[in-house]
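Remarks on the structure that follows.
And then chain A:
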Amino acid sequence: MINPIYIVAIGLGTAFSLGLLRKLGKEFSFWVTIFALGAMAFISGHWLSAFLSHQITSTVITTAGGKAPFVIVFNMGMTEALFSFMVTMGAVFSGFYLHDRLIESGPSAMAVLLAGTMGLNGIILTGDIFNLFVFMEISAIATAGLVLLVSDFKALQAGFKFMLASGIISGLLLLGIIFLYNSTGTLNISELHSKAGVILKSGGVATYLITIALLLELKPFPANGWGVDLYEGAPSGVSAFIASSSATAAFFVFLKVLPLGGDISLRIAAAAGISTFVFSNLMALSYKNTSRLLGYSSIGQLGLLVGIAGLSKHLGDKTLMIILTLLGTHYLAKAGLFWLSGIVKNPNTDEWRSLRKSPVLFAFFGVFIFALLGFPPFPSFFGKWELIMGLVATKMYWWAGAILLGTMFEGIYLFRWFSRALKLQNNDTATPAVTIYSILPVVFFGFFLFYAGYYTSTFVPALRVMCLAPLLFILLLGLLDFLPAFLKNIISLAGVTAYIVYLWPHIQGNTFKIVFAGIFLGGAILALIAGFYRRGKHMGFYPMTMLMFLGLGILVDASNLLELFYGWELMTIGSYFLLIRGERSLPHGLSYLLFSLGGSLAMLFGFALAHASSGSVDLSALNHIRIMPALAYSLMLAGFMTKTASLGLHIWLPGAHGEAVADIHFMASAILLKAGVFGIILVLGGMGNTQPYAQKILFVLGWIGALTALIGNIGAAFQESAKYLLAWSSIGQLGYIVFGLASMTHLGWLAAYGYTITHFLYKGILFLLIGGVAFRVGTADMYKMGGLIKRMPFSFFAVLIAIITLAGIPPLVGFTGKWLVYNMILSKHLFYQGVVIIISGVIAFLYLFRLIHVIFLGQLKDRNRKVKEVYVWLLIPAYLMLTAIFALSMFPDMMLARLGRMLTPSFPEGALVWDGFTASSRYGTFNLQIIMAVIGATFAAVFLWLVFANRKAQKVKQFNIFYSGEAPSRPELTHYGYNFFAHYRKAVGFMATPLVTRFWDQLSQGLHGLSSYGRAIYTGNAQSYLYHIVAFVVVVYLLSAGGIS
Partner candidate 1 sequence: MLPVLLTILVIIMLLGGLLAVEHKSLLIGVISAGLVSLTASIIYVILAAPDVAMTEAAIGSGLSTVMFLYVLRRIKGDSNA
Partner candidate 2 sequence: MLKKLFALILIGGLGLIFFQLYNQRSRREGLTKTASYYTEKGPAETRSANIVTSVVVTYRGLDTLGEVTILFAAASIIGFFLKRSEKGSKDKTIRNQSSELLQTGSMLLVPLIFLLGIYVFVNGHLSPGGGFQGGAIIASGTVLAFLANPSFEGGRTLIHILESLSGMFYVGIGVAGIFLAAGFLDNRIFPTGNVGSFISAGAIPVIYSIIGLKVGAELSAILYSLRDTKEQQ
């Protein structure tokens, strides 16, 4: 093995020699620098690979030919090698990225970079505590120097603050070191570790000073103003270096020294770290400067790591894995984002839209953001999972809660930033300054993030390989994104089919899974068939669609909670990108994402409680949670209900769905929402209805379901846009499902399953076709349509049937669901809820009637005279579903009897009794075939009579109407379909006015207010930052004085 001293020797030797190489030109010096950094990285990388292949064990390398505690030693172990490698690679790429600036500033600046990197390596490798101090000073002074690679005032004052702050901090460190030496007689860190007894007796305060100084280096809240300003003021390449390399080294040494202080240090670390995580992210909410945001985020992430280190006793041997995954993700993603910020140049978050001009970089922007927030497949996903599981298992609920809260804050500003960059108009921005030097590091770190995610997952036994395979497929699609849409469509179809073939043996015989696999993957096939109508390339569409569908597939396939969560999160990412594709969907897509994030964090906590109760992550852990079951089940339900858009969590849906185009609307509404149902069924199945808390939850859930149905239907009634109407209607329909499930009866569940399947079918038809119509007409506003029956007879017929089903009118299968729900209401005596359900059923008629009447009947508008029938590619899946509706209507037992058989073990009471095609419950019987025959005959008779009676009807022109002699100024507003239910809005509009929206708005304003209030700390004044540092030292000491021996 190569002596790690050479890392120091190469770094310094090259740094010193650069002065002599001046004559050979700056480019030459630059490449010498990069080469030297590479050589340094090679040494630690070489060690790392040897450690990973278990060829060697940790080694101590002495210097000066002396014996271990008396001379300075270097420790080389697995973690040292890894951290050193990370630090140096960060320097290699940041150095490469800084090419232009380094050339501008000359070899001296390169020497500073080399010296700084050498210093960071020394921090990691050295086994001597004073030597550590020296290396920390080297890297501090080098950092200050690198900040000066830009010569504006911002950098200048940031560097000055940093130097002052680190001056005080390192003074405290030195004081601690010498007193620790005085009491223990050694400076060797390993020896110090073995002298816990002595330290306890006479080194407590000294250790406190050392710990607090190293903690201050990591910029804890609120003593971190200088740190934020440093991130903001430094050139982006240097910020990347600080956030990745420097922070990594500083954290490593903190980790190394923390155990010296015993329990009290751990407690300090936990409290300071986690509060830094929460408050930094809260503070970030009110800023728009990206460097500053990234600074807060970096500080927050490091705070989280410090907190985890402080909680290491509770996390046990998982600690290292959690730390490495979170740190690794932070390291890669934060460096990437800082590099990107240098490419974008303008520090305003909204200006990142200009990055869309180079799609590859923008894709990596997304990768970095999602990675930071712990989405799969990135390493942080697994770290976050293990972290929350571990904390909850050891009853550290508040810590876990605080971490989730901080993650939520972080999500708010990161996602806001990303979404706005993704959607804002982008015509007036400058093209980002892309050079090979700026792009290469980003791309490399971006890809490595994926690899790191894969690598981490190989250590997670709970995740089967089949959960990773879909990602490869998606990666392939991403690489083939240049192909025309129809080719990608074919590939996607092949992919889904392959997945179905894989999945089938796993779910065979499990009706529950078959139902949902049918909806998710069968739906995927239908949606992809519809997708053939697409022309052009549709960049980014297919990978994201597949991400959603395969995420849903994994959800069904999941054999444990981790896989469930994994699939859920993949699906969330994919669906977000689909929903935000709409023209005006920016705010809705964003709120979808934020609700999803909040929901998944809530679920995560719930899963952790389940895991803590049973000790396993199997799906069976959901059964009878013992630890805080009410909280656990409520959180999980709330999490899943973000996707079903239940009351209170529904505000994202209308906008997100209403703005989506036909097939995406189909995917989002008919398919995606069912993921929430899937989860609710799992949770309720585990919870049961016997426990008192379960009954309370179910009671609330039932009301939520009923009210959601009402709100959804009322909301739908007031819409002018057919798409918004359908979106609101979906909320209502999902309300029925939740209501049915909450009853915990055979009939209720049967109804819920029935609704789940039929909603998929009829809403599928409606979304595809109404979407198709809207596409042809050029608007989704219904009053701009009318009379389209003549132009689009096929669409009309399918929509008509779908609406009949939806309204629950006999004879079609929709009626079954209604009949079951009413039976259930009677059997459970849920009369109040029953009233609400019935009222919402009536309201549903109001808007459904409108849908068919206003769009297809009446006069054809002039400008619509030439419109063509909806794309055949949309009609094919619609008619397939239509066939299914007829089949199910004709043979309801095909579906219901089978579902009933599945439900009977869980709900033996109140099952339907089947006699041929006749089903009976306690309150009556029904036989859909007879009903169908009767209704069919009646309908035919009436229809024939109408045809006969209308044979003399006269055709009129569209505007052949009178308005008391006045010519209407905007004739289209005289359309009878316009603002049809205005009078209702007057009466009951208050229910539809978004009370809920206001609640979330106020919450968000409150948070931002809090955040702005906190800005008072960050005055920008170097002196007040010094105050904070000193005050931090004193206050933390006083708070923990009892514990410091």
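By definition in this document, a contact is a pair of C-beta atoms (placed from the backbone, for glycine too) under 8 Å apart; a residue touches a chain by one contact, two chains touch by 3 or more; residues count from 1.
Regarding candidate selection, all candidates are chains of the complex that A comes from, given by their letters.
This one's a predicted model, so the numbers in the text were calculated from it and none came from an experiment.
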Query raised in the report: Touching chain A in this complex, which is it: 1 or 2?
Result: 2
Report summary line: So, in the complex, the side of chain A touching candidate 2 is made of residues 3, 5-6, 8-9, 12-13, 15-20, 22, 61-66, 69-72, 104-106, 108-109, 111-112, 115-116, 118-119, 122, 126, 128, 130-131, 134-135, 137-138, 141-142, 144-145, 148, 151, 175, 179, 181-187, 202-206, 208-209, 1027, 1030-1031, 1033-1035, 1037-1038, 1044
